[in-house]
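Omission of a single protein chain aside, the complex is shown with its protein chains in their original locations.
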């Protein structure tokens, strides 16, 4: 069936797969000590444009969040996240499993507001009994967010200023970073984003790879003995090449950014179809996830033709769904969606 | 350089890679709910020959050990392992990270002896203060062991009998299972091995896959809500197909076993070369890892030609090394090794 | 200085202390295996009036919460609590330290509402991706709450019904249980409260003891090998007698309930003084904690005479404080408070 279910419904982007095939028989040492992993790290550092940046690869997103958060937080600290953040809801308690609390803030369109963040920190330190509470040690945001929305450079800078004021690390989950940075609505380059945080990751799984995320520590601040901590969390791949080769390909000839742009372009066309159909959108998303609202009756029919994700109930008779696009979305997919929309 | 460093120096076996390429553009749902993962599970169940067996895939070995052990142990229990077991030494404390103790037993050629195991259990329950100690709740063994050795059917049965007597789960780490089962020294079939334990895993990473291990719960005893527990540990791949497709290939036309046999055959030839050279072996391994002992001077020279793993110091002037073979070992590799041995 | 700072400002109630002194030189075996601990358990069982109830002692409240919650939750589960609950805010992440998430619900006067709870559970199981989320496995409430308020029998019953419908354990934190049960506003006996939950604890620290809480598993549902799990969490006192003797005294001649009544009576008089002074109360608390609202200027003066706890900012010029009473509150304390109130 034609699927807009997620941005991880296909395998690897053909250019990525090609590199896996080409290098398949080479003898390479394990655990990320191979030359392709080295090369991928160099390419990413160059793309990021920060000399002291350090790059490390991890297989999946939840794992990356758990590893980064638990190795960077101090014992007495927790991580602030939007109540709709991935670590707050959809990681089955993976952060708490590492012994750290997720401190949830209200969100607007999936984003934390600087004002709410400052209010939280101020109130925390003003509280006489705050030594009995989890200290806010990190702020976790996603770019783009779960709702496809983007922080502006100004918003990000305000948040980072608060982080520095209160001694908190700023961590950006970039599971869909390529779609975020290449959005027409983005006012940030990769270099700028990297400069306005302490650590972020460049998502591979949802942007062309079979698996793999590239964590970038932007201030030479990679935790000591990081490899051992990664191993301790069961997150060290024996064949580190699997992720290294893929990121080497993704950062060759701007493939990562081309994928981002392509996915966004497809999403814009989905958005236009929805507008043409007269559908309201749950949110105005400028990236590869679109959230049209359907009457429940329509959905039942749509389901027969198209795979998608049910997002949230809007009212008793309406439901928002998610259509996700990616490098693997084809003209045929769009045509099928258009036909299906016409018929519901 | 020619490498006998490990059995994970190459990518995927060509037949495995072919399937990844063929299925790459198909739209499949995530998290292991795709048809290839389903098919792979069925093929494995058939190969194992146990109706109520349940199969689950996890990306890597340490992760598999941590997930299986921590979801099957009770709060008050720890896992017994040989002091040379992988979880005892080379997983950076990954089991302890889940809050459980590894209870170490002495080993003989990498194996736990039934007598020592029984002695441990007897002494534990005879101790008046055992309620203040970690209860032995599981026995972890590897087949083959870290030293390439194998438990006989009799040895395994004795261990399993003790496990059942003392209410312990028997877990077999099969990271190199293919090489074990296909060894001429093995007196066990896959079905028999599966019948003489509660849970085991079929290693993919070291037997032809890019990544991935197949956990088999042999008694319908998969922990409840296993997917959620896997997710909580950061071990759930979004593109579950990556492992599913590979195992589907590995269990098509007996590929998994052909790889095991091939790796062993190559190892036998390595062993013969060592014998011809007059080298002593640290241990008589009947599987794909061989442990010849060299004079330290020889090693320095050998290093220039061949990559291998330094295993352990034998005495002040001698060191044991490991030569590992696999599906990727070639005639050229063997020839190069033979030449190199001649020259040292 | 005269103090209404908390209900743990004094040592032990004189009748409790007397028993500690009387039994001090007796030779007793350790870890709660002594006769006084046995006797205390029996007395509590009798007071609770449930044959299959099991009683265990732990030194402190946060520890009790962490032990009970982490031994009763399944791996994939978290605990639901009011966003103002003690485990949500003032335990420094102690529940998360055990690897479990606290799932927060909005509160009204410190209480969870049955409607909100049912809504949460319904939405959880209706969510297609709930297997990627923490399952609600327990509901944690306090009786009385952090704000001194009480659940009615009807409210509690509704909550318990939902718990049973959704397979969740109901755990009642009774750190101040004595004050709750003896409140004129309470419509529940100890036996009834015990019958409408799966596990609760009878707070000692705030109700006359130097330390110690009595956990009651009301359905014969004490986790297996509980002593070992307690030990593993560092929560097993060598001299278990310390808590055993104290609870034996507290449950002799209704001392526990007498303390509760006395503390409440003192609180009623504090409330009357506040009313006479024309102070608004943050909440209408029927137990031993009272929350009058002062102008900030008044507070500065009050501070010179009386110790209390600053509770929360009400608006820019007003602040709510907490006056706590207990068995140790004296007539002189009340007189001093009355004088101080007159002067501010």
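Annotations
Read from first to last, the chains carry the letters A, B and C; within each, the first residue is number 1.
Throughout what follows, contacts are C-beta pairs under 8 Å (C-beta built on N, C-alpha and C of every residue); 3 or more make two chains touch, one makes a residue touch a chain.
Everything numeric in this text was worked out from a predicted model, so none of it was measured.
In the whole complex the chain that is left out makes contact with A, B, C. Across A:206, A:231 or A:322, the residue that sits in touch with the chain not pictured is A:231. The chain omitted from view is touched by exactly one of A:71, A:107 or A:169, namely A:71.
Checked against the hidden chain, the listed residues B:133, B:281, B:314 or B:334 yield one contact partner: B:133. Contact with the undisplayed chain is limited, among C:153, C:233 or C:318, to C:233.
Contact residues of chain A toward the unshown chain are 31, 70-71, 74-76, 99, 131-135, 223-225, 227-229, 231-232, 236. Listed for chain B, the residues touching the missing chain in the whole complex are 76, 78, 89-93, 96-102, 104, 128-129, 131-134, 309-310.
Counting over the whole complex, chain C has residues 1-3, 5-6, 8-12, 14, 17, 20-21, 23-30, 59-67, 91-94, 97, 205-206, 210-211, 228-229, 231-239, 241-242, 307, 328 touching the chain that is not drawn.
Please note the rule applied: only the chains that are shown with their structure count from here on.
Centre-to-centre, using mean CA coordinates, chain B is 50 Å away from chain C.
With centres taken as mean Cα positions, chain B sits 33 Å from chain A. Looking at chain C, one finds that residues 76, 99, 131-134 touch two or more other chains.
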